[in-house]
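With one protein chain withheld, the remaining protein chains of the complex are depicted in position.
The first chain written gets the first letter, and so on, giving A and B; residue counts start at 1 in each chain.
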Amino acid sequence: MLRRTVTTGLAAAALAAPLVLGALPAAAQQTTLRVFIGGQQRPDVMRPLMDLFQQQNPGVRVEIEVGGATSEAQQQYLTTVLTSRDPAIDVMLIDVVRPAQFAAAGWAEPLDAYLGGTDRATVLRRYLPGYAEAVVVDNKLMSLPAFADAMFLYYRTDLLQKYGLQPPRTWEETVSHARRIMAGENNPNLQGLNFQGAPIEGTNCTFLIPFWQLGGNLVGANNRVTVNNDAGRGAFQFWLDAMRTHRVSPANSAEVRTDDTRLQFQNGNVAFAVLWAYGWNLFQSEQSQVRGKVGVVPLPTFQGRQSATCIGGWQWAVSAFSRNKPDAAKLVQFLASGVASKHLAINASNLPVLPDLYRDPDVLRTNPWFEAALPVVITARSRPVSPRYPEVSEIIRTNVNGVIAGTKTPQAALTEMESRLQRVLR
Amino acid sequence: MSAAPAAVATHGEAEIKINRLWLFAAGAAVVVNGMFPALWVLLTSLKTEGELTRVPISYLPQDPTFQNYLTAFAAQPLARFFFNSVVVAGLSTVLTLLVSAFAAYAIARLRIRWKNVILSAIVAVSMFPLISLMVPLFQTMRALGLLNTYLALILPYVVLNLPVCILILVSFFSAIPRDLENAAMIDGCTRLGALFRVVLPLTAPGVFTAGIISFVNAWDEFLLALSFTSSMQMRTLPVGITLYQGEFAFPWPIISAALIVAIVPIAVVIVIFQERVVSGLTAGGVKG
Partner (left out) sequence: MSSKSPRRSIGDLSEGTLGLLMLLPAILLLCLIVVYPVGRLMYISLFDWRMSLPNAVPAFVGLEHYIYALTDDPKFWDAVYNTVLITIITVPGALVVGLGLALVANLPFKHRWPTRLALLLPWALPLVFAGLIFRWFFNYDYGLVNDILQRLGFGKVLWGTDPNLAFFTICLVIIWKSSSFMAMILLAGLQTIPRNLYEAAKVDGATSWQCFWKITLPMLIPSMVVALVFRTITAIQTFDIPYAMTGGGPGGTTETLAMYIHKTTIDFLDFGYGSALAMLMFLVSLGATTIYLRIIQGDKE
């Protein structure tokens, strides 16, 4: 209490000073909810949703707080605020790989008690299965799905047409198509197949996708990590062959980050690219050199294998330190509703979390390719779920980056991954 | 170009020409070394995104456009960010100089105990990685009720800049002959009077250097600005510039335009302050 008085006194003194221009809290009767999203999540598109919620809930005001635009900067800010148990944030948008960590840290408020009598299974039944699964940690509902994402194969329709090729269904086809196109075009700047190998989050998927397709399973029976096996070696060999033997992937793949792939494809220098959903809108924009010449298909798999892709996306969570949890939970349920998901799909091209919207005529008008995306997001797989996921991610991406750069042999990388992952995921 | 008085006195005509050539070459090398990245940013800010990934790369913008600047100002409240940065960097610089001039004078000139311990303790402050101090620092600011105010940035910036500024000023103050001060004090100046009328003017190069250092440090700081002033109205430029980034997309031309907006005032401050360094020296030189 003493601390409180001191704080108030100082705050009053500080407010009196001309230097202090901080916003004063709104009128006493009104609840203000502060929503934290990244600069990249289109605050301009989110705002109308908040306005709609305000209209439906008089007495509640929603403020959007925009954090640094990279996931690193956001994590930095959230860590600072939440570790300090600060009530500054009521609702936050978190990456699909984070709920387990937020649950363990006690940062996210379980939402089960706020569902207004509806039981959890009923609420979650509406969502895509992978996303409904990802929000439940230790039998508690930690968040609700905001929007989906997955990796796809983008290709140049004009180049495929020119050489009479069909969109590839297997990696073998992708590589042979790419070689055919590169030989035919004879353009030293044209890349056959571009993927990400830099030490970034997406590089985990670069490894996990072929690993899964070859039958690998990172965490097997009895929580044993199994990565040092044929699937692991096959996954590495595929990318190394693409770079060195077939020469369809660039020599600097270990430096390629997500947006490098986007930029190069957008400027017409790539025939096939492995990339997240956000590429589509930019490829079809006015600045794009490949406008109207872009196709998207589910990621290829190996001959005779099941397809698999990495799940991505974001979720809404209520801060455990919020002073307005009931209102915050209400807002989160609104933001995870069909209305909100449709708004985000139309205005930001975010893949919806509700399967019906993939057949919605309004959504398909702006994003015709969503229809083809549905089977992909339904079958997309989660990266390992663990409160220590960031450590898992670091182990995988550092080793994959080393192999792609040629500083590590696949065998050395797999051995290190297995022993270090075992310690973390134990 | 007028010949350099110091260098010329004993040299012949031919040598002067060679000297001028060397002078120009050396100056040009320094200018190129310092300017080319900023120049590249300027050129990039006038290009379209498509031009960035053309092969072979284009040096000058093929189709110069100011659109990136318009977008930069339209997409984010860049002017507000700019204003915030000016307030924070300006006030923290003034405060840093005042506090560090007093402290440096005490350390350099007065007989006090534990001088070295105090100096070492002040310098030690800058040895802790800021990232590890973020959480407790945030808690301190919250306890003081300063979050989302300019003071939440000004106070830490002053503290972060104190070590380097104090050390610079100590080294400069120590170099001033004591006689000058004593003479002033005999003429009726107090110690403080001597500090302001004799020591500071004589050490103007050091004072302005310290000033530029603390201004630029405050102008560029990212981590604290991100966490302590989270409302959009209070954002500073370095944090503001990162807001142009998309989830994955990095719009180089627009970010370049915003960067130019952030760099130009710094350049102006440098040019102005550097002139002062020279004039301060001349004034001191006459007296000395």
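The rule we apply is simple: contacts are C-beta pairs under 8 Å (C-beta built on N, C-alpha and C of every residue); 3 or more make two chains touch, one makes a residue touch a chain.
The model shown is predicted, which means the values in this text are computed figures rather than measured ones.
Colleague: In the complete assembly, which of A:62, A:198 or A:225 touches the absent chain?
Modeller: Answer from the full complex: A:198 touches the omitted chain.
Colleague: Return the single residue from B:137, B:200, B:234 or B:254 that touches the missing chain.
Modeller: B:137
Colleague: Consider the whole complex, including the chain that is not shown, and state which of B:147, B:162, B:198 or B:232 touches that chain.
Modeller: Residue touching the absent chain, from the options given: B:162.
Colleague: In the full complex, which residues of chain A touch the absent chain?
Modeller: Within chain A, the residues touching the omitted chain are 72, 75-76, 79, 83, 101, 103-107, 138, 189, 198-200, 250-252, 254-255, 264, 269, 387-388, 390-391, 394, 398-399, 401-408.
Colleague: Tell me, which residues in chain B touch the chain that this view leaves out?
Modeller: Within chain B, the residues that touch the unshown chain are 1-2, 4-7, 9-10, 23, 26-27, 29-35, 37-38, 40-41, 52-57, 98-100, 102-103, 105-107, 110-113, 116, 118-129, 131-133, 135-137, 139-140, 155-156, 158-159, 162-164, 166-168, 171-172, 174-175, 190-193, 203, 205-206, 208-209, 212-213, 216, 219-220, 222, 238, 241-242, 252, 255, 259, 262-263, 266-267, 270-271, 274-275, 277-278, 281, 285, 288.
Just so we're on the same page, only the chains that are shown with their structure count from here on.
Colleague: Suppose each chain is reduced to the average of its Cα coordinates; what separation in Å results between chain A and chain B?
Modeller: 38
Colleague: For chain B, which residues are in contact with chain A within the complex?
Modeller: 48-50, 52-55, 87, 91, 134-135, 138-139, 142-151, 154, 223, 226-227, 230-234, 239, 242-250
Colleague: Considering the complex alone, what residue numbers of chain A touch chain B?
Modeller: 3, 6-8, 10-11, 14, 17, 19-23, 38-41, 65-70, 73, 76-77, 79-81, 83-84, 86, 88, 189, 258-259, 262-264, 266-267, 269, 276, 278, 282, 287-289
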